[in-house]
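Missing here: one protein chain of the complex. Every other protein chain is in place.
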Amino acid sequence: MPHDEKKPWQSLAALRGDPAELARAEREFAEELPVGPGAIASGHAHGALVQLRSGGDVSRRGFFGLMGLSAAAVGIAACQRAPVAKVVPYLSEPDGIVPGVSNWYASACAGCDAQCGVLLKSRDGRPIKVEGNPEHPLSQGGVCAVGQASIVSLYDASRARAPLERGQPIGWDALDAKVLAGLEDARSKGKAIRVVAPLRTGPTFESTLAQFLAAWPGARVARFEPSGELTALADAHQAAFGARAVPSIHLDRARTLASFACDFLGSWVAPVAFARQYAKGRALPLIEREGGKLGQAEGAPPDFARRHWQLEPALSLTGASADRRHPLAPSELVPALGGLVRRLALRSMHPDRAAIANALPRASEPRELAAPLDALAAELSASGAQALVLCGASDLTAQALCVAANQLLGAYGTTIDIASGASLPAADLPLAQLFTELEAGQVGAVIFLGTNPVYAHPDGEKLAELLARAPLSISTADRLDETARDVALLAPDHAPAESWGDSEARRGLTTLRQPALMPLFETRAAVESLSAWSAGKKHTQHELLCARAEAELYPRALHKEPRFDLFWTRALHDGFVETEETPLPASFSVAQLGSLFALPLATPSDTELWLHSSVALRDGRWSNNAWLQELPDPLTKTVWDNAACIAPARATALGLDDGDLITVTANGRSITLPVLVQPGTHPATLAIAIGYGRTAAGNIGNGVGVNAFPLLSGRGPARNFIEARLVKSGGQKPLARSQTQASLEGRPHIRTATLAAWSADPGASNPEEEKLDSLWSGHEYPGHRWGMAIDLGSCTGCSACVISCQAENNIPAVGRDEVSRGREMHWLRLDRYFAGEPDSPEVLHQPMLCQHCTNAPCETVCPVLATVHSSEGLNQQVYNRCVGTRYCANNCPPKVRRFNWFEYRHDDPVERLALNPDVVVRSRGVMEKCSMCVQRIQEGKALARRDGRPLADGEIQTACQQSCPSQAITFGDLNDPNSRVAKLTRDARAYRLLHELNIGPVISYLTRIKNTGA
Amino acid sequence: MIKTCLLALACASLAACDNGFLTQQGYEPAQPIAFSHALHAGEMKMNCQYCHFGAAQSRHAGVPPANVCMGCHKNVKTGSPEIIKLTQAVAENRPIEWTRVHRLPDFVWFSHQNHVAAKVACQTCHGPVETMARVQQVNTMTMGWCLECHRSIAADPANAGKLNPPTDCSACHR
Amino acid sequence: MSPVSQRRFAAQFASEEPLLAATREARERGFSIDDVFTPYAVHGLDEAMGLAPSRLPWVCFGAGLTGLVSMLSFEIWTSAVSWRLNVGGKPFDSLPAFIPVAFEFTVLCAGLGSVAALLLRTKLWPGRAPAVLPGTTNDKFTLVVHARAESDETLRALFEHHGALACGPLQPDAPAPAAPPAIATVAP
Partner (left out) sequence: MSGHTYSALRHPLVDPPRSLSQITDEIAAPMERAPSASFWAALGAAVALLALGAGMVTYEVATGIGTWGLNKTVGWAFDITNFVFWVGIGHAGTLISAILFLFRQKWRTSINRSAEAMTLFAVMCAALFPLIHMGRPWLAFWVFPYPNSRGSLWVNFRSPLLWDVFAISTYFTISLVFWFIGLIPDLATLRDRAAEGSLRRKIFALLAMGWNGSGRTWHRYETVYLLLAGLATPLVLSVHTIVSMDFATSLLPGWHATIFPPYFVAGAVFSGFAMVLTLMIIARKVLGLEHMITVRHLENMTKVIIVTGGIVGLAYGTEFFTAWYSGNPYERFTFINRAFGPYAWAYWTMISCNVLSPQLFWFRKIRTSPWAIFVVTIFINIGMWFERFVIVVTSLHRDFLPSSWSMYRPTVVEVGTLIGSFGLFFTLFLLFTRVLPMISIGEVKSVLTFARQPAGSASHAVPAAAAPVLEEGAA
């Protein structure tokens, strides 16, 4: 298998490891006495790692693993006394750390630019879990898959461990000396000093950058955003309002929502916050049903006018949730938007309606969209200010048209707001110009601040060559990535969880980042590097942050505190600060906006490339993350690869089938990748996810999929679509997919109804369960009876729960080959089905996990009692009793049991730090499955018992529930009739999977309600 | 055939372990520093949790950090050779590697906190530590041994409503 | 034993029919049959020898019953008394599910029990090596009766009438059943 060397997750690789490694790999349990943290706390980062190896060979599984080799070995080995184990206590215990007790630190997620507020669960000094910060105004407790998985990126073995010069270790002082010398040299020679910074950073970062620029006159900053979506958005708003900012959006206020290829639930701007708003806006009242009688509605009645339209080239997570969805070609985006604006202008009373209408691009929308656009325009203008038009394309004209549409609707101020938007730094130097300067040899020094244009810029290859012409080139990447490989000096940045920082989520809301562990390696925060390279005294990141906070946040904070230190303590505890801010100065100017309409349009063609971010990998920043690579794409269910999605009709026309290799050519560049026949794709569209095909991401991400960025126009990623040519290049690359069957075969596992039908009968398409007879009387469950309810109406399929579960329960990633053999290990999976027309199908998502059946079929068949029921109604799986007959899995109707086919590796001393010490790491040959986070249940009960109080409803949250951005999952005690879960279970929408088998699941699903229909 | 015989041998010996013939009972390793519980906990009647303060708040009772010892031994018996080992370690900022006496298998989740909260005396499991110059594992610490206690306490009507130690698998195996 | 019973007279036959006839007649004439040695199970021989039906079936029944009862009670004890585990919502004492194992164990005990009884009762166990009459395990059928010296002639006449290959008295002290020298000497 070619992947072995690259991916330790490749099952068989475990065997290839040398004996010592094997022995270590056998550790069943990552728990360490506080050696590591102790060492970390006393500043011996490496000491920690050395220590962590100890004990690897003392576990029982140490010999069980090797045992397979000879049965006799077992006999003898198993009866030895346990080898000597050491206990290494702290010398002096650091404040607030009690070995075995978790601490929680409020911080900011760095998964994407949304910068959600998170809580880092830190055990014995090492973060082991990312959870949402429920108090954070925007994310409100949700975290997406990327955020969850960032814990793996923190312990990524491929991170740079020290500053490097051309790959060779070099001390920080030496590095700083070289940098300063180089900068000085550049200044003296009058050569340019250039910085390539991310588009969206934080205030402190910006101010430090400003200091740097001040220190080096003539130095200029180029901003680089791989996907280009924020750039387009901000540019459009700058043109329209003169304010270069990301507007703050309130989906919950939008009654009519028109989204043009905008994947706001999946990857656009701030998916978690949007998902929360979206779910809030569409929440249905709870109506209990008992023996056909309906109870009182609990909660606000639904808004029947509320409808979400999605027009997009390829199926997106957002499109999957839409009430109405229409495929359109990428090149039709602008015409369609134009058509919409024209229609709105006719209906609008807006003073500038005429001006806008006249400025509109001439291209008229495709005929088949005329009718939908009429209807959409009607609904939008009916909703007026409570309507919202969004566009996800990083295309300036399209974004400008969106602004126009919202302006005509008067949406600004209600559903979308520029005044409270998060302002972005003014565009200083276009990246294109840096190229020319480099070519001309005018650049004396170029610094890449955590940007990786060599990979993510269409002309990255060219840049790689040009970099040689700069006397001084530096990168602050956290690893030797594509760009860092080609620069002279690597000044590795901390991982987010190791660093301080702040970010402006929206105007007046600052999210604070605080570290949860000492740096694992000899890295240094980028801001510290910047300040070190600026003139004057160098500051630590903490100093820089505090200084800014004291100067700017403290005076204007909403929560007044008598002293700054009190304020600061509170701020760090909360993880964010709200300040009184004057609204962004924003005045609408139609002229400026109109000028954008005039931009050249994409030429329609029969093959148009549509590049989009995938839910898991986004722009490829975290490609070296096995969890994200193995997270099945919510829509294609592929893992470890990106494919070219093509419409079924087109595929048959071209004689293409899943896995056939094609060569896509655009701008004279070609890539070869497998096709995937994906319903809901526009016939002219070829949809490819960006973020793949990294060459220097690390041992996991390298060579996974193909890099699509080079196909983009040379003008930089201002557009994410372009006409292309498609050639069947022959050959096959079978895709690894976690689910191959797309149709439900008419089975009632997922129930759906229209809002109209539901309002007529809350139990629509969900007949009440009839009582089934049983031979047995069953068992009593006094005390607690745990159960769960999953609202399919809220679930968007974003898969945050999958990764959350993986992080909480030490679930291994097994690699492409194993997944293609149908052996992925996820305890919680998201089933995805298509229904209806293949050109724009209805997409059904269903989180599938152990149903903890009351009459569990798996339990009856286990010969050794390795899976039995607990007194609280949980279906327990006892790994250390399991002999691995797999009978239970065969007899499990939803097939949610997972078998350890091999010894999966958990032996990397760094990667192992991510393991949760409260959950056993399973050995080869045993069955495992969802435990409903029993460790959390026990912990919650223990806490309540210690405080001598009854357990409160909602106090215990399962991992999946905690991170769910749309709060679709509810866990609790079914024995408590007033618990939320008990009520939901009695809801008229509630049904249980395969009830007719009389297995009695304790998990209820709630019918999915959509507002289709006229 | 031979494989089967070997397997039989293996099973036989494993079965033996199963039956608790071979446990760590009586394990009494030498420690880097000859610390005497008999002296501290016995003669001086120091509370167990004075040093093992983790027991009340964490799953681990924990071995006390060196600075806890130094709390007294900065001025008490500073001359004794054993104490000198300690002071040296602290001086060199070198953690002390104690040899672990009580060690449950990796797949067992045990919480000192829960047991302390339930007012289980340390001696119930660890034996009369206050009489031991060198700590020894006095109990088998097998699953059956744990269950015995859990069951008898649950069965005792005197504990009804106050204590109900779980006998669910997931109480210890998760 | 009385000296009478010790003196025995043997006759050897080449096939089962004459043997059966001779045995039957010998018994009718009031001779007591000591034993008959045959290469295979001759049907009707037991009746001819006047053997009572074996009591081994009772052993079989007893062993089986013990197996059944002990296994059933063991199953119920382990599942419903020793450690009550909720398995798949089934009652602790899921009697129907216990039947198969109980049945198998019944058969096992019954089978092993009766075989053990057989081996003990017939003194068959490794290491036993009683003298065997020549040809018995190949193609000879030998009848041995208790007889006084004076009845020798009667017997000889009787057996030769039935086509005995050879016959004659066995040595009183000969370890029964040992080859009578007579058989070797007498010509057919």
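A, B and C label the chains in the order they appear, each numbered from 1.
In the analysis below, a contact is a pair of C-beta atoms (placed from the backbone, for glycine too) under 8 Å apart; a residue touches a chain by one contact, two chains touch by 3 or more.
These figures come from a predicted structure and were not determined experimentally.
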Touch criterion as defined above, residue of C:Ala26, C:Leu68, C:Val87 or C:Leu155 at the omitted chain: C:Val87
Contact partner of the left-out chain, one of C:Ala110, C:Val145 or C:Leu158: C:Ala110
Of A:Cys862, A:Val919, A:Ile937 or A:Ala990, the residue that touches the missing chain is A:Cys862
Considering the whole complex, not just the chains shown, which residues of chain A touch the missing one? 11-12, 15, 64, 67-69, 71, 74, 739-741, 743-747, 749, 818, 821-824, 829, 831-833, 846, 848, 857, 860-865, 881-887, 889-891, 893-895, 897-903, 923-927, 994, 997, 999
Chain C, residues in touch with the chain not shown (by the definition above): 12-18, 20, 35-46, 49, 51, 53-54, 56-57, 60, 74-75, 78-79, 82-83, 87-88, 90, 94, 97-98, 100-101, 103-105, 107-108, 110-112, 114-115, 117-119, 121-140, 162-163, 165-166, 177, 179, 183-184, 188
Footprint of the hidden chain on chain B, which residues? 3, 7, 10-11, 14-15, 18-20, 23, 140, 142-148
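Criterion: only the chains that are shown with their structure count from here on.
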Which whole number of Å gives the spacing of the CA centres of chain B and chain C? 65
Based only on mean CA positions, could you tell me how far chain A sits from chain C in angstrom? 82
Roughly how far is chain A from chain B, going centre to centre by Cα mean, in whole Å? 43
Hey, what residues on chain A touch two or more of the other chains? 868, 870-871
Sort out for me which residues of chain A touch chain C in the complex. 776-779, 853-860, 862, 865, 868-871, 1000
Looking at the complex, which residues from chain C come into contact with chain A? 85-91
Chain B-touching residues of chain A, taken from the complex the two chains share: 27-29, 31, 33-35, 38-39, 42, 59-61, 70-76, 78-79, 81-82, 84-93, 98-101, 868, 870-872, 874, 876, 878-881, 918-920, 931, 934-935, 938, 942, 945-946
